[in-house]
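Every protein chain except one is present and positioned as in the full complex.
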Amino acid sequence: MSSSAPEHAASAPQCLQLNRFGQLRHFLSIEGLSRELLTEILDTADSFIEVGARSIKKVPLLRGKTVVNLFFEPSTRTRSTFELAAKRLSADVLNMDIRTSSTSKGESLLDMLRNMEAMASDMFVVRHAQSGAPHFIAQSVTPNVAVINAGDGRHAHPTQAMLDMLTIRQHKGSFENLTVAIIGDILHSRVARSQIQALRALGTPEVRVIAPNTLLPAEVERLGVKVYRDLKQGLKDVDVVMTLRLQKERMESALLPSEAEFYRLYGLSAEKLRWAKPDAIVMHPGPINRGVEIDSEVADSPQSVILNQVTNGIAVRMAVMSMAMSGQMAEMAASQEVRP
Amino acid sequence: MSSSAPEHAASAPQCLQLNRFGQLRHFLSIEGLSRELLTEILDTADSFIEVGARSIKKVPLLRGKTVVNLFFEPSTRTRSTFELAAKRLSADVLNMDIRTSSTSKGESLLDMLRNMEAMASDMFVVRHAQSGAPHFIAQSVTPNVAVINAGDGRHAHPTQAMLDMLTIRQHKGSFENLTVAIIGDILHSRVARSQIQALRALGTPEVRVIAPNTLLPAEVERLGVKVYRDLKQGLKDVDVVMTLRLQKERMESALLPSEAEFYRLYGLSAEKLRWAKPDAIVMHPGPINRGVEIDSEVADSPQSVILNQVTNGIAVRMAVMSMAMSGQMAEMAASQEVRP
Partner (left out) sequence: MSSSAPEHAASAPQCLQLNRFGQLRHFLSIEGLSRELLTEILDTADSFIEVGARSIKKVPLLRGKTVVNLFFEPSTRTRSTFELAAKRLSADVLNMDIRTSSTSKGESLLDMLRNMEAMASDMFVVRHAQSGAPHFIAQSVTPNVAVINAGDGRHAHPTQAMLDMLTIRQHKGSFENLTVAIIGDILHSRVARSQIQALRALGTPEVRVIAPNTLLPAEVERLGVKVYRDLKQGLKDVDVVMTLRLQKERMESALLPSEAEFYRLYGLSAEKLRWAKPDAIVMHPGPINRGVEIDSEVADSPQSVILNQVTNGIAVRMAVMSMAMSGQMAEMAASQEVRP
C-alpha cells in the first residue's frame, strides 16, 4: 500500500508528536519540536490571553470533545489548570486520579487506557511519576487520542516550559539577545530540562544553570548550557532569572547540608538579585517556598512575573490542547482517505 | 378519585420500572421488562453509537437536567461511563461518593435522598453494595426522580447486561438461533444474573452456565439455563462465550482451591476456545484479570469484542438515561392532569 510509508514515518519516535503534515498531534516534550512550531504555540496562546480577559471566558473549539485527566501522580494545582483550560475550550472533562499501585503492571495500564479510548475519549492529559509514560501512551495505545504531557518523572514538563517562554516573550519581546539563568535543583527538575530545550530552540544565545555540583546532572554541558556554581558570577548580565522549587524531600537525602545553607548560597534575595541586570525579570514555577529558594521581597517585587506565569499557564494549555486536537483530527481524516 | 387506580398500578413492584403508558421510567433490573422494551433500548443505543463517532459528541436530550451519581460503593470505572454518558446528553452531573457507614441507618439514607430530591435532581444513578437498594429508592423516595441501577449487591447490573446484548446483536444479528455460555463465578455475579435474564427475554434459545459447584447458586436451573461443570462440554457449539471477572476476594474464602486451579479448569485459553464454534465471539465485563479467567491471547484476538462492549456501554447508558427521563416526564405530566 503506497500510503504505509508516510504513516510509518509519522509514528517514528522523533516525530511521534507531529502528524503527516508536520502539525502538533501530541504534546510530549519540547525536544524535537521546531522553532516555528514553538512560536506557533506562543502565538496561539497569545490569542487565548484575550479570552481569559473577556466577560464570557469560553470558546467552542473543543465542544463535544472528551478530555480525560489521567493523573497517576496527584497534583491538584496542575490538574486544575488543565481542567480550567479544557472547560474554557468547551470540552467535557473527566478527572481520573489513579493510584500507581493499582496499575503497577504495564499490562493493566494498557487495558485501562484502551478502555478509556473505547469510551471515545479525544484527549488524555497525563501526569506520571515515571519518565516516558506519556510517550509510551502516545505510541502504544492511542490511534485516536491526542496525548498531552502534564509532567513525567524527571523527564519533561513541556506546558510549564511554554508558559515560561510566553512570559519571557511578553516582557522581553524576543529571545535573540537574552541571557537567561536557571537557579537550583537542575538534577531532579523536569521543569528545568524542558525550559533549557525551549530556550535553546527559540534561539536564546546564552542559557546558564547555577547550582551546586550535587544538584547538577552528569554532563550537564551537553544540554547546551553554561554552568555556574557561584550565584554572583552566574547572575552577571542576566535578563531573566528562573528559580526552581526546592523539593524538600531531596534535602533529606543529604544532597545539600541544609535548607539554610541552600538559602545562604542560592536563595534569591533582593540583594543578590542586584547582581543581575536592573531590568531582569524573576520567574518561579510555583508553589514557592518563601525564604528558601526565593525571598518574599523578590517574589512580590515589580521584577517578579510569577503571577503572569500562572495566567499564561491557562492560555498555553488552551493553545496546546486546541492545536493537538486539530492536528489529531487532520491525521485521522488523512489516514481514512488513503484506506481503500 | 377515578385516577387513583392506574396510579396505584403503576407503582406496584412488578411494574415499578414503567409509567402508566408502559414506558421506561426507572431502570432497576432486566426482570419484568418485555422483549419489546429491551429491543427499544438496543435500538435507541444504536442511534447513540453514531453520536460517539461524531466530531461533536453531544446531544441536548438532558440539557438543564441534574443527574446525581449516588455511589455508595466506590467504582471509578462505572461512574466514569455514566458521567460521560450524562455529559454527552448535556446534563449537569453531580458526583456523590457516599461512605455506607455514614448512612448505615435506613432513616438517614432516606433523609439524604429526600434532600437530593428537594434540590430538584432529575435522576439518581445508584450503586450500592446491598441488593435491592435502587428498588427501595425508586419505590420510597422519588416521585419526581428517575432511578438507574448501576449495580446492586449480587442482584443486578442491568446496564452491563444491555451493553452485552447490544454487542451480541451487532455481531450475530439476532438472538434467535444462538447458544450462549457464561463461564465463572455465577454465584456472586450480578452481571451474570442480569445477562441471563436479558438473553432469555430477548429469545435466546440456549443459555448455559459453566462453573464448579461452589460458584453456582442453589437451584440455578430455575433461571432457565443449562448447567455445565466441564468447560469442554459447555463450550461445544457455542456462538457467544461470556467470561466473568474472578473476584479475588472470593478465592480467599476457599470457594476454590486456588487461582491456578481455576485457570486450569475454567480459564479461557486459545486452545480451549477452539471447543466453541470457530466464529464464536468472546466477551468480558472488565476489568480483566489476564491469565486468570482469560488469556491475553484470547482477550486480544479478533474473536474478542471486549472493547466493543466498552464503547457500547456509553451508548446503552445514554439510551437508558434518555428513555427513563422521558418516561418519567410523561408520567409526571399525566399525574398532574388528573389532579383536580
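Of note:
In order of appearance the chains are A and B, and numbering begins at 1 in each one.
What we mean here is this: a residue touches a chain if its C-beta (ideal position, glycine included) is under 8 Å from a C-beta of that chain, and two chains touch if they have at least 3 such contacts.
Quick caveat, the model's predicted, so the values are computed rather than measured.
For the chain left out of this panel, the touching residue among A:32, A:52, A:132 or A:217 is A:52. Of the listed positions B:35, B:54, B:114 or B:232, the one in contact with the omitted chain in the full complex is B:114.
Residue A:313 is the one among A:234, A:313 or A:327 that touches the chain missing from this view.
Take subunit A: the residues that touch the chain left off the picture are 52-58, 76-77, 80-81, 83-84, 87-88, 286-288, 290, 296, 307-308, 310-311, 313-314. Contact residues of subunit B toward the unshown chain are 63-66, 92, 94, 96, 107-108, 111-112, 114-115, 117-120, 329.
Please note the rule applied: only the chains that are shown with their structure count from here on.
Subunit B has its Cα centroid 42 Å from the Cα centroid of subunit A.
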